[in-house]
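For this depiction, one protein chain was excluded, whereas all remaining protein chains were kept in their positions.
Coming up: chain A.
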Amino acid sequence: MADPTLRAARFPRGAVLPLVAALIWSAASAAGILSGPMAVSPLEVVVTPFVDPSGRELWMALLASIARVLSGGILGGLIGLVLGYLAGMYKTAALGLAPTVHTVRQVALFAWIPLLTAWFGNGESTKLVFTALSTFFPLFLATEQGVKQAPSPLIEAAHTLGLRRWTRVRKLYLPAALPSIYVGLQIAVLSAWIGTIGAEYAIGNGRGLGSYIASARDQFRMDIVIVGVFALAGGGVALSAAVRFITAKISPWSQEAR
């Protein structure tokens, strides 16, 4: 109870710096140092998503982006998981697949957009494919690595126990790869989020946080742009926390060790 570290933890020290920044920001706009058509005060930013008619559209945009990140992320993530598993497990898959993936991965993510719009048009499918792509690479790499790191003593035990292929996948290679997959998932979820928003921003039409920010910028609504940027950060933090929560839930053998 009287543990000083616990009491210290209750006060969010991480909040100090943002609060100070917000204070300086409001002082500056109150004192008129920040002025002109592009200047916004923190208060405006806080109320805009609730009172302003265009500001209120933020929530639908946020929802649309989250739906997109989930569908595209799950699609790309599953493909990454399966192909990464094959590349980690089988020599032929590794030889046939890995060099291509490792080379294509070097293409900067957003350089895909012109190509994807040419292939899939200027709409939903391009955004989905782009999000899927941005999730695919981290999960492919993490799964491939993780599967390769399955301890050979346990592989030998699988041999002497006569484990069937599917049992080996479920009870050996997948759990052995999980720590690596978790790290990949952390990277993938942020990469998917950035990818989704980026695709929405670049393509511009349809619902979503990215296109919302883009149109606010075109209308010189700095307050909405800033609200959008905060929502983007908040979404990223929430997604990453969700991944951490879920991963802690599904590996009880390591969780209890802490």
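Heads up, the rule we're going with is that a contact is a pair of C-beta atoms (placed from the backbone, for glycine too) under 8 Å apart; a residue touches a chain by one contact, two chains touch by 3 or more; residues count from 1.
Just so it is clear, contacts and distances are computed from a predicted model.
*Asks:* Select, from "Biotin synthase auxiliary protein", "Succinate dehydrogenase", "Zn-ribbon domain-containing OB-fold protein" or "ABC transporter ATP-binding protein", the UniProt-recorded name of the complex's unshown chain.
*Replies:* Per the UniProt record, the undisplayed chain of the complex is "ABC transporter ATP-binding protein".
*Asks:* Of A:102, A:171 or A:244, which residue touches the hidden chain?
*Replies:* For the chain that is not drawn, the touching residue is A:171.
*Asks:* Who touches the missing chain here, A:104, A:161 or A:233?
*Replies:* Reading the full complex, the residue touching the unseen chain is A:161.
*Asks:* Which positions on chain A touch the chain that was left off?
*Replies:* 153-154, 156-157, 159-164, 167, 171-172, 175, 178, 251-254, 256-257
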